[in-house]
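Worksheet for the structure shown next.
Note that one protein chain of the assembly has been removed; the remaining protein chains are unaltered in position.
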Amino acid sequence: MTLVFDRLRKEYGQVVAIDDVTASFAPGLIHGVIGPNGAGKSTLINMTAGSYTVSSGSIVLDGKRLDRLKKYQIANSGVARTYQNIRLFDQMTTLENLEVCFYPTDVGGTWKEVLWPPYASSRRDRRREKCMEILRFFDLQGHADAEAGSLPYGRQRMLEIARALVCNPRVLLLDEPAAGLNHHETAELTARLAAQRSPDRITIIVEHDMDLVMALCDNIIVMHHGKLLFQGTPAEVQASTDVQLAYLGTANDIDDIRAAAQDRRAQLGIRTRRRS
Amino acid sequence: MLGNLIQQTVNALTIGSIYALIALGYTMVYGVLRMINFAHGEMFMLGAYVAFLVLSMLVGDVGMAGAIALTVAFLVAIFLVGFIGVGIERVAYKPLRNSTRLAPMLSSLGVSLSLVTGIQILAGPQPVAFPSFFPVVRYEVMGGTITSMQIGILVAAFVLMFGLYFLVNRSRIGIIVRAVSESRPTAQLLGINVNGAISMVFFVGPLLGAAGGILYASYYGIMSPSMGAVIGLKAFTAAILGGIGSIPGAMLGAFILAFVEVGGTALLPIVTHGVLGTEYRDVLTFAILILVLLVRPAGILGEAVSEESIVYKREF
Partner (left out) sequence: MSVAETLAAVRPRSSRAVAFLVFAIAIALIAATPFLPNYYIRVIDSLLIYILLGIGLNIVIGYTGLLDLGFVAFYAVGAYSYALLASPQLDLHLPFLLILLVAACLGAITGILLGIPVLRLRGDYLAIVTLGFGEIVRIIINNLDWLTGGPKGIARLDKASILGIQIARPVDFFWLLLVVVLLAGLVAWRLERSILGKAWAAIREDQDAARGIGINTTNAKLAAFATSATIGSIAGAIFGASQRFVSPESFTLQESVLIVLMIVVGGIGNILGIVAGAAILILLPEVLREFAEWRILFLGLLMIFLIIVRPAGIVPRSFGPDKLIRRLIGK
C-alpha cells in the first residue's frame, strides 16, 4: 500500500500549476521532488496536506482518498508536514509545540482532565515522555521550556520537523527543510532525516539543495512546468540530459545547479529571518 | 406608487452614498494593514463636531456669510479630521505594526472609546441640533418628494468618490497605495515609501468619513457623540458586502445595503404582518452581514484568498 497521485491536476483560472501528475510513493523510502522555481513542487505538497484544493484527479493513501477530506482530517489520516516558511506556535514552549499534537487522541478526556487532577497529570506525563523522546532525537531537550519563537532559526527548523514526527506519521512531507540553514546545519538535517527513516514511513522532500537530495533520497521526481519530467534514482537523474536542460536551458554540469541552489537558499534565509 | 418608488430610491441613494464614504475608509485601511479600524466610525462623528465648531467660529467670530462659511467649514473640517487620522495612526497603530493582529484592533477600540468620551466631556453627551449645509427645497417628482438636500448630498458624495477614484487609479500616490495593499513586504523591498502610503490612507479615509459625518448630521439635523458606532458598523458591513479591500466593492456594498435597508424597512411590517416593525431595521443589516460572510466570505467584488497565501503568519 502506498501514496498514489492519479492524474492530479491544479488550475488557477487559465494557469495550470499541476498538469496530470501520476506518481506513487512507496513506504520505507525517501522521495525527493526537485525542479526549477514554479515547477509546482510545493503545490504538490500543499495539495497532499489539504492546504490547497485539488482541481481534478485523486490522492489516495492506503486505499483511502485524501483529496476530499478537510485539512485536519488529512492530518489525522497520518499525513504530517512542515512549511516552507516555518510555522511554529511561537508563544508556546518547545515542549508544548509537540504536546499539542496529541490533541486528536486525547481531546475526548478533556473534562476528565479538568475535573480529576491525577488523571490530568498522568495523561500529561505520558504525552511529555513521548515528546521528550523526540526532542532528544533532535537534540532539542535543552530547549524544552524555551518559547518556540525565541529559538535560533536552525533550531526552529528542527523543531518543526520534530513536531511533524511526534505522532509517528505515515507520510512526512517536508517543504524545503534546508532553506536558510548553513552548511553545518544542513549536514545535521541530512543525518537526522536519514535516521528517521522507517519501513512504514513515506517521506517526501521538496528541496533545492542538490547535495541533500542526492545524498538522502532513494527516488527522485523531477517536475517541470507542472508536469512530471523524470523519475528515477539519484544517479539516473544526474545522468539525464532532459533534467539538465530543464534546469539550465543548456546541457551543463551539476555545479551550476548547486550554485543556483545556494543562491536560492541565501534568499530564503533573508526572507524568513526578516519576518520574525 | 411610482412617486413613492422614486422617493424611496432617492432616499436609498442618499443614505447609500453616506455609507459609501465611510466604508471606503474601512476598506482602504484593511487593504493596506489588514486591520479593522474600530475608531473609524469616530472619524465620522468627529467630522460633524469639528464642522460645527469651525462653522460657529466662522459665523460668530469672523462674521462670514452663509454659503461661503458652510463651504469653508466643510473643507476645513474634513482636512482637519484627515490630519487627526494621520496623527492617530502614528501614535496608536504604527508602534504595533509588527505585533499580533489583535493588538492594533484593541488599540483602535481604545481610540474609539477615548474619542467618544472625550467629545462627551467637551460637548456634552446629549444630541445637538446640526445646521443644514444645503438650502432645503422640496421637489415633487411624479408624486414623490425629493429635497435639494438629498441632491446636494449625492453630488458632494459623488464628487468625493470620483476624486478618490482618480487619486487611486490615476496618480502616483494611488499606485503606491495599491502596491502596498497588494504586498507590503514586496513594496518595501522595491523601495516604496510604505509609511507614506499608510499615512495617505489614514488621511484620505478619515477625510471621507468626516465628509460622510457632516452630510449625515446635516441630513438628519442632529449629531451626538455616539453617532459613529452604529453607522460605523453598517459601513463596515457594506465594505465586507462589497469585498473588503476593494474600493469599488465598498461603494457597491454601501448602495446595496442602503437599498436593502430602505426596502426592508418599508416591507418588513407588511411581510411579517406587523410582527416585526421598522425598529428591526438594524437587525436586518446584521443578519445580512452574517449571511454574506457565510455564503461568500470574500464579498461581491473581493477575491478569495487562499489560506496559505496570507502574508502575515498569525491570525491574531
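By letter and in written order, the chains are A and B; residue numbering begins at 1 in each of them.
One rule holds for everything that comes next: contacts are C-beta pairs under 8 Å (C-beta built on N, C-alpha and C of every residue); 3 or more make two chains touch, one makes a residue touch a chain.
Since the structure is predicted, the reported quantities are computational estimates derived from the model, not experimental observations.
Participant: Among B:Met105, B:Ile198 or B:Leu301, which residue is in contact with the omitted chain in the full complex?
Facilitator: Going through B:Met105, B:Ile198 or B:Leu301 one by one, B:Met105 is the residue touching the chain not shown.
Participant: Where the complex has a chain not shown, which of A:Met92, A:Met132 or A:Leu245 is the residue touching it?
Facilitator: A:Met92
Participant: Sort through A:Asp20, A:Asp106 or A:Glu188 and give me the one touching the missing partner chain.
Facilitator: Missing-chain contact among the listed residues: A:Asp106.
Participant: Using the touch definition up top, pick the residue from B:Gly163, B:Gly196 or B:Pro297 that touches the left-out chain.
Facilitator: B:Pro297
Participant: Name every residue on chain B in touch with the hidden partner chain.
Facilitator: 34-36, 91-92, 95-96, 99-103, 105-107, 109-115, 117-118, 120-121, 229-230, 233, 236-237, 240, 277, 279-280, 282-283, 285-287, 289-290, 293-294, 297, 307-308, 313-316
Participant: So that we can see where the missing chain sits, which residues of chain A does it touch?
Facilitator: Here the touching residues of chain A are 49-51, 70-72, 75-76, 80-81, 83, 87-92, 96, 99-104, 106-107, 109-110, 113-115, 117, 120, 123, 127, 163, 167.
Note that only the chains that are shown with their structure count from here on.
Participant: Counting in whole Å, what is the centre-to-centre distance of chain A and chain B, each centre being its mean C-alpha position?
Facilitator: Going by mean C-alpha positions, chain A sits 45 Å from chain B.
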